[in-house]
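Showing chain A:
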Amino acid sequence: MTTPEKNGFPGKGLIKGLGITLKTMVSRAGTQQYPDVEPELPARSRGVIGLMESNCTVCMLCARECPDWCIYIDSHKETVEVPGAARARQRNVLDRFDIDFSLCMYCGICIEVCPFDALFWAPDFAYAEGDIRNLLHDRGRLGEHMAGVPAPPPHDPNGEPSKEESTAAKKGGAR
Partner candidate 1 sequence: MTVTDVLVCALGAVSLGAALRVVTSKHLVRAGLWLVVALGSLAGVYLVLTAELLAWVQVLIYVGAVVVLMLFAVMLTRAPIGPSDDLDRAKVPGVLIGGGAGLGLAAVLVDAYRWREVGLSDVEPGDAGAMGREVFTSWVLPFELLSVLLLAALIGAIVVSRPDVGQRSR
Partner candidate 2 sequence: MTMPVWLEIAIRVAGVFAAFLVLPLVVGQTEHKVMAHMQGRLGPMYAGRFHGWAQLIADGVKFVQKEDVTPAAADKHVFKLAPAIALVPYLVAIIVIPLGPGDLVAQPLDMGLFLVLAVVGVGIVAVLMAGWASANKYTLLGALRAAAQLLAYELPLVLAAASVAMAAGTLSLSGIVEAWRPWWLLWQLPALGVFFLAGLAEIRRPPFDAPIADSELVFGYLTEYTGLRFALFLLAEYVGIVVIAALTTVLFLGGWKGPFADADLGWLWTLLKVGAVSFVVIWVRVSFPRLRVDQLQRFCWLGLVPVALAQLVLTAAVKVAT
């Protein structure tokens, strides 16, 4: 109970406690009223994965690196006749790109390994479903998630210049 402290009077702690609660009462509450007010999420939030289909080359890196095998990719080869070329070129065409979010553990490895920037994090998180099978998002739905992808952060002015910039500067200096 009221034990006299080193430099204070008995009951000092009790009064301090009252002061803290009073101060908390008059300062703003931290509650976010979620369904009424959308939360302001940081740009790097890991909410959902978006697919930019035009960048995908069906290299399968993401599907192979995925720790819980939740990315399903099907594709076929298509021959492209380029006029003037020695022989026809072959191109991979994406048939199916599904991510099963009931398995996904949001590690982000697929996004890291993608060499062509076809996968992105988006902060949207509200895609709960009544049926677990509906958590399998097909490529159309993954493409829709691209709308929520925030713009890349501006370059840190104190940081090193990006590789592209420095090579461009080198080339320009050489010219």
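The criterion applied here is as follows: a contact is a pair of C-beta atoms (placed from the backbone, for glycine too) under 8 Å apart; a residue touches a chain by one contact, two chains touch by 3 or more; residues count from 1.
As a selection rule, all candidates are chains of the complex that A comes from, given by their letters.
Because the structure is predicted, anything quoted here is derived from the model rather than measured.
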Q: Just give the number of the candidate touching chain A here, out of 1 or 2, all from the same complex.
A: 2
Q) Which positions of chain A touch candidate 2 when the two form their complex? A) 1, 14, 17-18, 20-22, 24-27, 29-31, 33
